[in-house]
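For this depiction, one protein chain was excluded, whereas all remaining protein chains were kept in their positions.
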Amino acid sequence: MSSGSEAEVTAIGSPVGPSGGRRDRLAAALLPPLMALALAAVVGDLLILAFGEAPREVYRLLIEGTWGNAYGLGQVLYKATTLTCTGLAFAIAARAGLFNIGGESQIAAGGFAAGTVGFLLPAAMPALLAVPLLVLAAMAGGGVVGAVPGALKARFGANEVIVTIMLNFIVLALLNYAVSSHLHVPETLHTPEIAAGVIPRLADFSSTFRGSAANLSMLIVVAAAALLWWYLFRTRRGYELRAVGLQPDAAEYGGVRVGSVWTRAMIISGAVAGLGGINYVLGYKHYYEEGFATGSGFLGIAVALVGRNHPVGVMLAALLFATLSQGGLAVNALVPKQMVDVLQAVVILAMVTSVPEVQRVLRAGLRGVRS
Amino acid sequence: MSGAERSPTSAGSGPTADTPLADELAIRMRGITKFFGAVRANNGAELEVPAGQLHALVGENGAGKSTLMRILSGMYEPDAGSVRVDGRDVTGWSTASAIAAGVGMVHQHFMLVPTLTVAENVVLGREPRRGPSFDRARAEREVNELGASSGLVVEPGRRVADLSVGEAQRVEILKTLYRGARILILDEPTAVLSPPEVEELWTVLRRLRDKGGTVVLITHKLDEVMAISDFITVMRSGATVSRIRTSDTTPREIARAMVGREVALAMDAIGGMIPSPASGGDGSTTTTTQAQPSLRGTDLLAPVPAAPPALELRAVSVVAPDDARRRLLDRVSFTVAPGEILGIAGVEGNGQTALVEAIAGLAQFTGELRLNGRDVAALGVRARSDAGLSHIPEDRQRRGLILDFNVADNLILGRQHHFTSGPSLDRGRIAANARQQISAFDIRPPDATLPARALSGGNQQKIIVAREMGRDFSVLLAAQPTRGVDVGAIEFIHQELRDARDAGKAILLVSADLAEILALSDRVGVMYRGRLVTVLPRAIATPEVLGPYMTGAADNPVDELSIANERATPVGRPRDGGRA
Partner (left out) sequence: MIGIIFLAQTIRIAMPYFFAAAGGVVSERVGIIGLSLEGFMLTGAFCTVLGSYYSGDPWIGLLCGIAGGMAAALILAVATIRFRADQVVAGIAINLLAIGATRFFLRLFFNSSSNSPRVVGFGGEQSAGGLFATFGNPIVWLGLITLPVLGLVLYRTPFGLRLRAVGEHPQAARSLGVSVNRLRYIGVILSGALAGLGGAYLASDQHQFTDGMTAGRGFIALAAVIFGRWDPKRVALACLLFAAAETLQIQLQGLQLVPSQFVEMIPYVLTIIALVGVVGRASPPAALGKME
C-alpha cells in the first residue's frame, strides 16, 4: 500500500501539477466558490418559483436594495464588517488545523466586554484613548473564550469542535445571567450605553448613509485583516501556524511546539471574533444587547470557506454574504428573507463537497470551453 | 499454452521449474501489471502455486509482492493480466468473492477491530445467528474448535486490544480459516514476531499444508524461506524473475535473483539474511560455522580518540505512549565520534524509530543524552537543532516536509527562526538560501516556488538532505535516508553522507537496508526488541555475523565497557575494508 498511496496522494491531493501555472492555481482557488454560487442560484430559483415569483425580478430587487443605494450599501458594509471578523476567526483557526465553532460565543463575549468596560469608563475620556481600550477589551473577551478550547486541546487533546460548541451554550448562558440579573437597563435585555469610546457612523460624515448602521469599525476590521495576512504569511509564527495546520508531525519535527501553536491560534481566533463585537457595541447601538450577533458566528464558517481561509478572500466573501443577508430583507415583500438562510447553507454544502474529482471534471470542462 | 513453458527467466540461476499442469494449480497469475498513478507496482508478474504447497514469494522491499497478493485477494484490480484460482478465471474479483472462494489474506498491518473480542473479530461479516441475534456462544465455541484443530489457540472472549502481537496474528489467521480459506496468503508475518512465535507459526502453516491447504508466504527474509517453503517465486521491480524448488537452490542464488546483477555491493547484505542453509528454522547457533573475515591490521585495537564523542547516549529508554510498561527503547547506550558513521541495523520495528525520535527531541525518554559533551536531555527539538543536531527523518512525507509548502519554505523547516528579521520572515534570505541549496544539491525542477508535493520522491528527499546537511551541524541522524528514492538520488545521498563523515561530522545512520549500512558505516550496531544487542567494527560486521543478532538468535547487549573498545574504529577507512 505504501508505494500506491504515495502516488495516489500526489495525484489526488495536488490539483496543480508541477507544470501548473498561476492561472491554473487561480482557477483552482476560484472554482469551488463559483460552483457553490451557481448551485445556490439554482436552489434560489427553485425557492423563488415555489413562492410563485419571478427569479429575475427578485434578483433585480436584491441588487437594487443592496448596492443600488447608499442605505443598502451601508447595511451591506455593516454586516460585512461583523462577518469579516467571524470569518477571519474561523479562517485562522482552520489554518492551524482547528475548527473553531465558537464564533457565536466569542463575538458575544467581545461585545459584552466592550459594552461593560465602556459604561464603566469616565465619560470625559477622549475617544482616542477610549476606542483603543474598548477594542482591546473586545478582543480580550473573545480571546479568553477562545483560549479555553485551545488550551484544553493542547493539554488534554480535548476535541475543539465539541468544546467550542459546548462553550457557546455555556458562555451565552453566563452572559445572559450577567445581563439579566445584574447589568441590564430595566425592561430591556441590554446594558447601559457606553460612556465613552463611540465609533462614528458613516452617517455622521455623509447624510446619504442616514439610517444605516455602517460605521468606522470597518476600518479597524480591515486593518485587522491586513495584520492577520501579514502574521500568517510573513512572520515566523505564521509560518509555524500554517505548518501545524498542514502537517502537525512535520511542524513538530521542525521544532514547533504544536500545543502552543494551537493555544495561540485559538486565542487569536477568539480575539478576532471578539473584535466583531465593536461593530455593534461601539459603532451602532452603543450598548451590549443579548443576541446582537446571533448567527454571525456560524455564518463566519461559510465566509471563511468561500474565502478559502485567506484574509482577502474572507473580506470578499463577507461582502457577498452581507449582500445576500441584506438582500433578503430587500426582497422580503416578494419572497421570505429566510430564503437567504437556505442559500447560505447550500453554499457551505457545495463548498465542502467540491472534492478534487468534481473539480477536475469541471476544470477539464472549463479548459474545453476556453480552447 | 499451458503454464509449463512460461517459466519466467531467472537472473542467472537457471531454475528448473517442474510446473504442474495448469488445471492442478490452486493459483495461476499471469502477466499481472498494476499502476498506482505513475508508479508501476507490478509489471507482468507471474505466480503459479499448486494446491497443497507452501510457497514463498520473495523480493526486496518494493518489489511488488504485496501488490500482487492484494490483487489475488481482491483488494486491487489488475490493469493487465489474468488471475485464476482453482482453474477458474477470477480476474478483478472482489474481496468478498475471494473470501467466498477460499482465499484469505493476513495483512502486514493487522486488520483487527481492537475494541471487539477475538470471537467477534473472527466471525465479523459471517456471524452465526440465533433468530435475529448474534449467537455469541456459538461463535466462541467455533473459534475454540478452530483453534484446537489448527493449533491457533486464543481465548475467544478476550478483547483484541489486550492481545499480544503474536496472539493478534493468530486471530488474523483464524479469521481466514473461519471463512474456509484453503489458500492462505501471509504478508511478512514474522516481522513482528519473536523467535518462539515464529516457530509456532511455522508449525501451524505446515499443518495447514499437510491438510491440503495452499500457503503463500510473502517475505524478504531468506532464512525463513529456506526453513519453511517448498517452492520459491522471486520478484524484482514488479516482475517475476525466478521460480525455484527450495531444495534445489541456495540462499545465495535466491539473493542474486532478488537483487539482480546491477547492485554489486548488495551481495554481502543479502547474505546477511541467511544464517546457514543448514540451520533450518531454529537459527540458534549458526555463526560459528561462518568463515570469520580477517581482522586486518591493528585497526580494532587503535586507541580511543581523545576528542569527546559528538553524540553520547547512556541507558536511554522510551516507553510506549499508550502503555508505560512496554519499552520501545530499552536502556540503549552508545557513542558516535566525530568523523564516524555508526550504522544501526535491524529488522524494522525494533526500536529504531524511538531511538531516532528520542535523540531528536520528538519522544520523551529517560537516561542521558549528550551532544558534544553537553547534556541536551532537557532541550526541545529546536534547541537541539541549534546545538548542532541535524535530522533526516525516516518518514519524509509525514515528518520531513510540509508537502503543501513550497520548496523554499521547506528548505528552512526547523531553521525558520534563523531566517527572520524581527517577527517577520526574511523572504530575501529564504529565497537566496533556496537558490543556493537547489543548485548545490541539484534539486529538480529548480523552482523554489513549487509545492514540495509536486516533486519526485528523490527530489523531495534531496530537499531534506539539503536542509539538514547544507548547514552547519556536528551530528546527523539519518533515518532511512534513501528509502523509496531512485538510484541516482541514492548514490548522491550516499556520497553526501561519506563527505560529511570525512569532514568530521558524526553520523548515526539507521536503515532497514543492510547493504546501505555496510556500505557506509564505520561501526555497525544491531537493534532487536528495543535493545542495542551488539555494536561491531565494520571489519568484522559481516552479514553472517550480524544475522543472528538481527533475528534475536544471538544476544549480547552492549555494556559500558564494550562501547569504549568498539569506538576504536579509525576514521576514513575504505568502506569495503572488511571484505576479504
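Think of it as A and B in the order they're written, each chain with its own count starting at 1.
We adopt the following convention: a contact is a pair of C-beta atoms (placed from the backbone, for glycine too) under 8 Å apart; a residue touches a chain by one contact, two chains touch by 3 or more.
None of these values were measured; they are calculated from a predicted model.
Enquirer: With respect to the chain omitted from the figure, which of B:Lys65, B:Arg84 or B:Lys175 is a touching residue?
Expert: Touching the chain that is not displayed is residue B:Lys175.
Enquirer: Among B:Ala51, B:Leu124 or B:Ile490, which one touches the chain that has been omitted from the display?
Expert: Within the whole complex, the residue contacting the unshown chain is B:Leu124.
Enquirer: Considering the whole complex, not just the chains shown, which residues of chain A touch the missing one?
Expert: 47, 50-51, 99, 101, 152, 156, 158-159, 161-163, 165-167, 169-170, 173-174, 176-177, 181, 298-299, 301-302, 305, 336, 338-346, 348-349, 351-353, 355, 358
Enquirer: Name every residue on chain B in touch with the hidden partner chain.
Expert: On the side of chain B, residues 75, 94-96, 99-100, 105, 107, 111-116, 120-121, 124-127, 129, 132-134, 136, 175, 179 touch the unshown chain.
The rule is simple: only the chains that are shown with their structure count from here on.
Enquirer: Determine the centre-to-centre distance between chain A and chain B, using the mean Cα coordinates as centres, and give it in whole Å.
Expert: Each chain reduced to its C-alpha mean, chain A and chain B end up 47 Å apart.
Enquirer: Of all residues in chain A, which touch chain B in the complex?
Expert: 1-11, 13-14, 16-18, 20, 230, 234-237, 239-240, 242-243, 246-247, 249-257
Enquirer: Within the complex, which stretch of chain B touches chain A?
Expert: That would be residues 36-39, 41, 62, 66-67, 70, 76, 360, 362, 380-382, 385, 391, 393, 397-405, 409, 413-414, 416-417, 419-420, 423-425, 427, 445, 450-451, 453-455, 457, 484 of chain B.
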